[in-house]
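Only one protein chain is missing; all other protein chains are in place.
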Amino acid sequence: MFDFIVSKYNYWIYVILMMIGFYAMIGKRNLVKKIIGMNLFQTAIILFFVSTAAKRGGTLPIIEHGHDHGAHAIEAAAYINPLPHVLMLTAIVVMVSTLGVALAIVIAIYRRYNTLEEDEILRQRK
Amino acid sequence: MRILALITVIITGIILIYGTVDMPDWGDPNSPASKHVSPEYIEEALEKTATPNIVTAVLADYRSYDTLGETAVIFTAGIACILILRRRRQRK
Partner (left out) sequence: MIAAFDFMLLLFVIICAIAAISVKDLLSAVYILGAYSFFMCLLWAGMGAVDVAFTEASVSAGIGTVLLIAAVSKTKRRSKD
């Protein structure tokens, strides 16, 4: 039972982080708070993907003495998995693009309705 | 409304935590994610691309079209920000 908790508690903390972001997206009424919640959500998913690449006893995915062209063989078990890192680099850049467009839309909404609260915007639209 | 959001979040969290029970252990070297295709990348990246950093080799050599598409995404986002924030000229 103790081994089970030790080997899984990281995943539970990622789920808790993701749910904090999800609650901010659907429960808060301020639009900037919703965007902050979206950022938390995406960061939790990236954290989960990066953690699937971790290997016990593995080092960074940079090959030692790479320029020497030595005859030593490269063992896959000695380096951690590089593929999730590559995919998450793309995801971080897309995350910031999404953040920029969302903030531009929030500024446009503020110019039109002069408020950031969702319920006041809905009341003005009636 | 806030109570409904809290209930939804808690139910989703319980479902996701139930899903982690079948996941491989954290840092397991024999997990399926690190057994399927990644050993080939680690072993062949140096002789195929002559780059010691495997992440950079995959990002800029194996998947360079993906990186090109990523640049297109950033360009689209910048154009969208300019179009949204532009103040329209008032005609009288």
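A and B are the chain letters, set down in written order, and residue numbers restart from 1 in every chain.
Note that in this section a contact is a pair of C-beta atoms (placed from the backbone, for glycine too) under 8 Å apart; a residue touches a chain by one contact, two chains touch by 3 or more.
Note that the structure is a prediction, hence the values are computed from the model and not measured.
Counting the whole complex, the residues of chain A in touch with the unshown chain are 10, 13, 16-17, 20-21, 23-24, 28-30, 32-33, 35-37, 39-40, 43, 46-47, 50-51, 53-54, 58-61, 80, 85, 88-89, 92-93, 95-96, 99-100, 103, 106-107, 110, 115-117.
In this text, only the chains that are shown with their structure count from here on.
The part of chain A that touches chain B in the complex is made up of residues 7-8, 10-12, 15-16, 18-19, 22-23, 26-27, 51-58, 61-64, 66-67, 74, 76-77, 79-86, 89-90, 93-94, 97-98, 100-101, 104-105, 107-108.
Contacts from chain B toward chain A in the complex involve residues 1-2, 5-6, 8-10, 12-13, 16-17, 20-21, 23, 25-29, 31, 33-34, 37-39, 41-43, 45-46, 51-55, 58-59, 63, 66-67, 70, 73-74, 76-78, 80-81, 84-85.
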